[in-house]
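Sending over a structure as structure tokens; questions will come in a sec.
Only one protein chain is missing; all other protein chains are in place.
Moving on, here comes subunit A:
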Amino acid sequence: MMRHLLLALTFAALSNTLLHAQTLPFDMTPERPALTSPTEGQGGNGTVQPAPAVTPVVEPAETEAFQRYILPNGNLGLTGEFEDRTWSVYLTPRQAASGARLNLGYQNSIFVAPEASRLSVEVNNTNISDQPIRSPESVSELSLDIPKGLLKPGSNLIRLRSSQRHRTDCSIQSTYELWSNIDAEKTYLSFADNAAQVFQSLDDIRAIGVNESGLTRFNFVVPALEQPGTTISLMRLAQGLAVLADMPNQSFSFDTDHMIASRPGEMTVLVGTPAELQPYLPSLPTGAGSAPVAGFVEDPKTGTPVLVLTGPTWQAIRTAIESIVAPTDVVAPVRRDVITTQRWRAPDAPFLFSDTRLRFSQLGLNTEQFSGRRFRTDFAIGVPSDFYAAAYGEAVILLDAAYSPNILPGSHIDIYVNGSIASTVPITSSGGGILRHLPINVTMRHFRPGVNTIAIEAILKTEDDTVCAPGATGAETPRFALFDTSEFHMPDFARIGQLPNLAATAGTGAPYGRILEAIPLFMDRIDADTLSAAATFLGRLAVGAGHPIAVETVASPALIGNRSAIFIGSLSQMPQMVFTQMNIAETSRNTWGPDPGGQAEGVDTQAALDEWRQKLRGGLWSGQINAFEAWLKRNFDITLTSLRFAATSESSFTPSNEASLLVAQGPSPDGNGTWTVVAAPTGRGLHEGMQALSAQSNWEQLAGRITTYQRGTKTVEAVPVNAFDFMPTQPASFSNYRLIAANWLSTNILSYAVLLAGLAIILGLATATLLGNLGRRR
């Protein structure tokens, strides 16, 4: 009750601040003190001091306009003949109001024919540029004027479309030589008004943006970092910020004393009592000594905004933190309709829990007419963490498309799920055709919890391309059309949680996102590195779950019992139970040392073995058997190891010395809870490893029961799950159990055959008895 009241008050205070801030004229005078208090006359008597409004900026001397990088994942390659990327950039009201230009730097492959290739840019569905692609030698910059009023506060859609054609070659292969590289460093919004840099309200946290590599970082400076009482609050704050910002590559770093200058895509967060913060911020918001304060102030050194959370006591600071985090909370786990992806791909991915049909137009695809030879486009959908249909499931794409008469049979339309081929539809008739809701079964084998990308690629062969007369590549007669009336149909699929399943944890924060009680968080030591790693990890989970996850720190593993828990620290300090439950060799406590460095890698054993196999193929019997195995694998995807009755038990895992970070999952001792471990040989390795792993391209690869990150090679390796426990997530229903059985039996192939044989024998006996007792017997 008390807590609620407190929150309500905080909200009131915040909105008040916002109003106030808007009324405050912007001041450029450099002589003014760095911090003013715009909050006079307000709520001095309440428990919560209103957050300070933004202070006018001490404008740096240079006249350079404020820039915001906009590529969410760093350099962007537009490849092939057709590419269409859309994402959104969050702008503060000030940024939206100030006039802006969009600067775009790109360089393209020498093979791209300028006369037939175009790059177009749209902002909020308004085309602001459509130009030939002609910058093979160096990075060219386009400076595009964004019409006034086009940008709006909040999310703004940016869309890049490229249409590229080869200069000379008409082959399918040649389309892979086509690329335009959008240079992240030279691609930004530049605001005429430098005040756009200033953050006013807490909502502006969402506008944190990215740096020139697509990274986002929150730099916490917490002098009282190592005091045990602060950890929970800090973790909660980190998660709240993570959910608010919702950027694809965000990480957290903690420090007790260094306040580094903020750069684009970074935000400094100061947390502490006024006394603690005094060294970093000479002029603290007034009232900080008596009430909680949360808001932006100006860094006197750089002029960049700094998020300050302060109050007379840590109790008050906690209240200040709540004022940021509370809006992101969910009271009870609610089913999300979408997984928010728009910061890196728009629209948000629809979250599919059961039988659903979605039109392509709802998935953000437009009707496209295409005149080249390789058309590729994609969309994203979200799948829940208890997805258990990879072995048997098939989704259906009902394709509305057309192809012209000159398309030769032998052309095909391929469907890729998360980059793996899932289906191929050959075009077998000549003379053109219109496909009306042509059903294409898409295997769910490559689906994983969280966001999935499904790509449609049409490989179009024509006689003209075989001849390839000069100029043929640039022909503009459409050969293929994809209509947005096509549908994606996700059938009902088996839903049951699996433990361990790191992919589910990575995708939607499962199972922690669904647990209402605080999750025990075990850290072997509370220092900056461990906290950074923990915050980054929890931030990732919170983004996946869509809300912050409550945690409590536990001093001793004994206090965890059988609850779901998270362990973060160096492996050597992990409790013994962790090794048993995760099936990690206990010896690795001592043997897993720091990465010897990025020297030349050793021989890849598997690759070498395959190579030897290749060499020795065609031997005697073994050769024949190998050939047969290969044939089975090729045609039916059956390997001898897939012929099994049930899962074999896990073998013990020892991290290799190349691995710099390890994430493992296993059941709690009684099997009811989920334990997840994030470990590295050293604290520093933990921090850096987690930071690297949290990048979207790596995080997506988190899977299996153990995933390791190799710093030397920058690769992620997953140890697949062999044996796992089911964790029911749905109310018991026959239809769900039936689908679960289908998936289990499709995984344990021999069990099905044996079950079928067993039941057939029982039925045979039953029939024999039945017939022996019915009808005439003699």
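The rule is short, and it goes like this: contacts are C-beta pairs under 8 Å (C-beta built on N, C-alpha and C of every residue); 3 or more make two chains touch, one makes a residue touch a chain; residues count from 1.
Note that contacts and distances are computed from a predicted model.
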item: Chain not displayed: protein name in its UniProt record ("Large, multifunctional secreted protein", "Carbohydrate ABC transporter membrane protein 1, CUT1 family", "Sarcosine oxidase subunit delta" or "Cellulose synthase catalytic subunit [UDP-forming]"); value: "Cellulose synthase catalytic subunit [UDP-forming]"
item: Option touching the unshown chain, where A:421, A:469 or A:753 are the choices; value: A:753
item: Candidates A:426, A:593 or A:728 - the one touching the absent chain; value: A:426
item: Residue of A:125, A:556, A:641 or A:773 touching the missing chain in the full complex; value: A:773
item: Contact residue for the chain not shown (choose from A:263, A:357 or A:436); value: A:436
item: Residues belonging to subunit A that touch the chain removed from view; value: 391-393, 409-410, 426, 428-429, 436-439, 441, 635-638, 642-643, 738-739, 741-742, 745-746, 749-750, 752-757, 759-778
